[in-house]
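One structure below.
Every protein chain of the complex appears in place save one, which is left out.
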């Protein structure tokens, strides 16, 4: 057992898989000697050499396109977008090729690649360093989208993502990269890529969230407990495919649901979850399904960002609201 | 009054606005002498010259980036992505700049540009010529997303889009480009960019749709009427900002809602509408909110595409289902 | 007084004049390799016959939109024939001749353009990429393949082409840069057929050549007469050999002409001069090679007739096979999305099978 922060768990997972599978290579801007701007690839270049951990020219479309080509030819590239705000030049290659190579060729070629990107706000970064646009990738058929919320889940989910025979967008909530440490066993055990994690059992309300917002969600659940309100907390983790069954099961029990995410509300992933409930749990619902999310505005610069990111207060207000009405 | 098909209405709107506003220029691949691959810019080059109707080199990121620069410097570029499948190289410029220029500069600069793209399936086109990914743009704060479903609405909405002081993504459902003709007055009158159109009043169920699927939706409503079921039909038209009020009002009356769109279901715009109902119309709902949509698969090539695009049968099945259960 | 710190030039290569005569005696061995030249000629003619038939199938509603390769035969056959099976090819939508050389079959090509993805599961080298629709993106796939080969120490080369239009797109330029950064075993071919749908070459940029884009990455870059199979093939062989032996990437611009509409969905009369097309027929590649071979006594009308007949039969059989292929089934929409289909998609599959029957 080692005690690690999430960003270290990410490194450990890559190191494990690189050691056990020669076809895994890590590529991106500054991932080599520098070990990534967040140190997520720290030590990998020293251990595996610059033919396995490759500093690329500064061109995200190129990185993604190379990864499509390499993965179709039998390698397993794990590429990094330095920040999610710089992932957009990759979109064409991901949407037009990575996600559809298997389908297009009836299985003859495929793209077992992972696109990692730190995302989300709260670290006082400059413009375009703090957005959360997981919904864009979740809407694309043929992609898996995974977001860990703890060191152990980051380790197990990233291992699974690298091993998965299809492309995975792996988004790392950088606000909690070093938030707390967790004991993990560095044993190469992966986690399933299609189930939610129920982090806390409860009976009165279901709080659904993922990534960095799990922090505020769990804090809210603690505070609610002190008021005698029992909240179930679900970490979606695998955004796509979405494990609606676990969420529905919970809401059938609690009758109430709040979805919490950092991204803008309009057409965010929260909408999909609420829509799933409106379809499959409508009779179980005792109250409106509320979303506590970022506003539909540009992620503000650092002085204002904590007013954008939903806090415990907003979560509690929403819970109170739906407990009252019902 | 002239009788026009939708694609002609699109040309008329551009011609009107080019004639009345010198700062409007049309740019894209093949928009000049060729008049666009769908003839949407037909005649414009002959009338306004090649300094107003500009054939660009083949580079979508360039087209979008030029438009950002031009619009920030006082022009009103109306750019075309030849097919929505080729819009992805534009995403970086649209998401990182067009949508945020006003916000970033506190109103000092802005991007009054329109990005037009034909989209959707049903015309037997090759790969990547038939997708519907409006949800990606709907998720981006700072953009307006507009989808017409008839010649008259195309004319009025495109005029409004060009005149709007902020960037608008204007998606044209090419399956209905020439479906039917409508009498319109070419008088430069625009339509509001933030209200849904109620195309048919009804009391038993609300059918919400947009773009090409309005065709099947209206057909379904006709068939339902013959069975004594009264369907209200709403054309969302302005996907973002989304006029939930009109939809909620309708559902408060009918108690039932089916959302129909061609795009994949997962995190599609239908999810946002269903989520809005799960929040604001939960007590009015007598039945699950169903979505009749494309499957979460790659849009298939032409032999299979009509099995992907939801047909009347799928809509009727969904209506039957929610009438039964409630 | 500035110091010149780097100089570059673009050379133009042509061996066969438009009328089929050798321009000089300084020719590569291929110019007198009569067996090989005849084999290339056969491929060019067969491709043209196939192409004509494919257009006809579209016109009669038996196939979808199709991009004719008419006029590009020298460029395409040179590319396809110069590679080894283990090399990797990344085509776009027009290089049917190159794919036939690689072993993709005619029915497979028709099946794909007939609107059935199964055509992509082809018999050409199984590692070749399939048709690429988004312009220039294939350049990076080829670069990625080349990087994979290099990292694994394999003596394999990736070959890709882009059009004159496509050469304006960032991906192509990023591929050149990647080739330069990683010293990739890659051959980047620009097939400059003068038109990108309705946009003439002159509107893509004002540079003298497109080949000089390779200079951006310091890559050896040349221009060849793309209707001269000897020049095209020689350039391909030289570049591929160089790439295979660790010499890095080359950019080759092949000057040719699109003799017909962009695709069957296009009508080129709307935007280009009939006279220009007529002139271009004077320099087209098939007749040029035939003239050369006939003048050298290697080819004659009898051989020609036999070839036409044989190719006709081959194409007719392919069409028959294509037309008798089963339609794709609904399950196929779902079955190739993931190796492990998620539960929710499985549910949609079940529903679709019910709905679509």
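In this document, chain identifiers A, B and C correspond to the written order of the chains, with residue numbering beginning at 1 in each.
Here is the rule we go by: contacts are C-beta pairs under 8 Å (C-beta built on N, C-alpha and C of every residue); 3 or more make two chains touch, one makes a residue touch a chain.
All figures in this text were calculated on a predicted structure; none of them were measured in a lab.
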{"item": "Chains still shown that are in contact with the chain withheld from the display", "value": "A, B, C"}
{"item": "Contact with the hidden chain (one of A:62, A:114, A:138 or A:271)", "value": "A:62"}
{"item": "Contact partner of the left-out chain, one of C:120, C:173 or C:197", "value": "C:173"}
{"item": "Hidden partner chain, touching residue among B:18, B:44 or B:66", "value": "B:66"}
{"item": "Missing-chain contacts mapped onto subunit B", "value": "25, 51, 56-57, 59, 61-62, 64-75, 92-93, 96-97, 102-110, 141-142, 144, 164-166, 194, 241-242, 244-245"}
{"item": "Residue numbers in subunit A that touch the chain omitted from display", "value": "29-30, 32-35, 37, 55-62, 85-86, 88-89, 124-129, 265, 295-298, 300-305, 307-308, 313-314, 317"}
{"item": "For subunit C, residues in touch with the removed chain", "value": "1-13, 24, 26, 168-171, 173-174, 177, 180-181, 183, 203-209, 212-213, 215-218, 222-223"}
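The definition used in the following text is that only the chains that are shown with their structure count from here on.
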{"item": "Chain whose Cα centroid lies at the greatest distance from that of subunit C", "value": "A"}
{"item": "Chain centre separation (subunit B, subunit C; CA means) in Å", "value": "36"}
{"item": "Junction residues of subunit C, two or more chains touched", "value": "117, 133-134, 170, 332, 337, 344-345"}
{"item": "In subunit B, residues with contacts to at least two other chains", "value": "61, 85, 88-89, 127-128, 295-298"}
